[in-house]
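With one protein chain withheld, the remaining protein chains of the complex are depicted in position.
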Amino acid sequence: MPFRARFSYRVLWADCDSNRHMYYPNYFKMFDSSTHNLFEQAGAPVPELLAAYGLRGLFIVDAHAAYRAGCGWGDEIAVESHISEWKRRTFKVSHALWNGDVLAAEGHEIRVWGVPHPDDPERSAAGEIPAEFRARLDGGDDR
Amino acid sequence: MPFRARFSYRVLWADCDSNRHMYYPNYFKMFDSSTHNLFEQAGAPVPELLAAYGLRGLFIVDAHAAYRAGCGWGDEIAVESHISEWKRRTFKVSHALWNGDVLAAEGHEIRVWGVPHPDDPERSAAGEIPAEFRARLDGGDDR
Amino acid sequence: MPFRARFSYRVLWADCDSNRHMYYPNYFKMFDSSTHNLFEQAGAPVPELLAAYGLRGLFIVDAHAAYRAGCGWGDEIAVESHISEWKRRTFKVSHALWNGDVLAAEGHEIRVWGVPHPDDPERSAAGEIPAEFRARLDGGDDR
Partner (left out) sequence: MPFRARFSYRVLWADCDSNRHMYYPNYFKMFDSSTHNLFEQAGAPVPELLAAYGLRGLFIVDAHAAYRAGCGWGDEIAVESHISEWKRRTFKVSHALWNGDVLAAEGHEIRVWGVPHPDDPERSAAGEIPAEFRARLDGGDDR
């Protein structure tokens, strides 16, 4: 069972557009925030990952959202997230964004384990994901 | 041949995150801005659509981006956009985001032709896309 | 004694810029969010004001911030706000932004009670602030 976490947020006026709903790119801010929360809840906050592994970032290579319902100013929303797929150098974070008990959006991010390029540290490259990072995010029951 | 337009933009400091690249949700701001530009260039700016058809909005139901390269502060970028697919009530806008001559991202938006719900004007519903709107965005060569 | 309220927030990655601190315009998002929270806590949430008084908005005419310390990603911040000055058609909201127990910024917003212009409802004009709105925000002890 993958480790799961829930990021709660109250929609700000600043998040909404002229249609009086959360501006659609801001759903990805919510996904991103939920990913950061997921790692923190799993005991692997990004600042520690950067320090421990020489990681440069968990760069996005793919992002998707399907929108089912709007979110307005003041709404109490929550994003439920977990890692749904692992490859050697990338992983996929799946998100469900709830507005109260309405599923308002679903989506994913694919992120790469970004490290300095071995031949040119000015550039970044995809590195192998450390087993202990994966173990933390995989939960503990089924390994 | 679909009508195509190009939205040019210079990346602001405000668009970048702590990794010193354009923050990934902001690519969708670029897509959204390019869609608005596309309609305007085709002679169908959104404010006129709202007034002419009782349209409420061109609401997003699906958004996707694949990221290939970063964009940094001050970079001159351009988004090339066209409508790549039509259904009765929705259409798909395809985007290619160039950073100079590097293809930095590709993606799409699926948007619905949002009108007042016939039974309850407080709510919105998907309406049929007017033929003349489609004609403008379809270009003129192949109809 | 003016009514006071406290808006709590955890700084998102999305709020930070390439200097790895909250981007300076985002402090005003915090002030704005705190003003909305202040009214809600006082029993006068903006949506109710719009409905009850034909208010169009509490438009900003002046905004200021003095920055004393940075806020970084994940920091638990709080904005303490109250109305520090009243005029017939405008009022001043004073804000103190705390990062833990460090005063990170102070500032204000001056807002106008925006109503439809009596001669041309397409435009907005400054209207007189209703006594009962002021009473709620003034607190109740010293009147």
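As written, the chains take the letters A, B and C, and residue 1 is the first residue of each chain.
We take it that a contact is a pair of C-beta atoms (placed from the backbone, for glycine too) under 8 Å apart; a residue touches a chain by one contact, two chains touch by 3 or more.
This is a predicted model, so every value here is computed, not measured.
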Q. Taking the full complex into account, what residues of subunit C touch the chain not shown?
A. 19, 24-29, 32, 56-57, 59-68
Q: Identify the residues of subunit A touching the omitted chain, counting contacts across the whole complex.
A: 13-14, 16-20, 23, 25, 73
Q | Touching residues (missing chain, whole complex) on subunit B | A | 12-14, 29, 32-33, 36, 40, 45, 47, 73-74
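FYI, only the chains that are shown with their structure count from here on.
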Q. When you draw the chains as points and link the ones that touch, which shape shows up: line, ring, star, complete, or other?
A. complete
Q: Round to the nearest whole Å and give the separation of the Cα centres of subunit A and subunit B.
A: 24
**Q.** Approximate Å spacing (C-alpha centroids) for the pair subunit B, subunit C
**A.** 33
Q: Could you list which residues of subunit B touch at least two other chains?
A: 19, 25
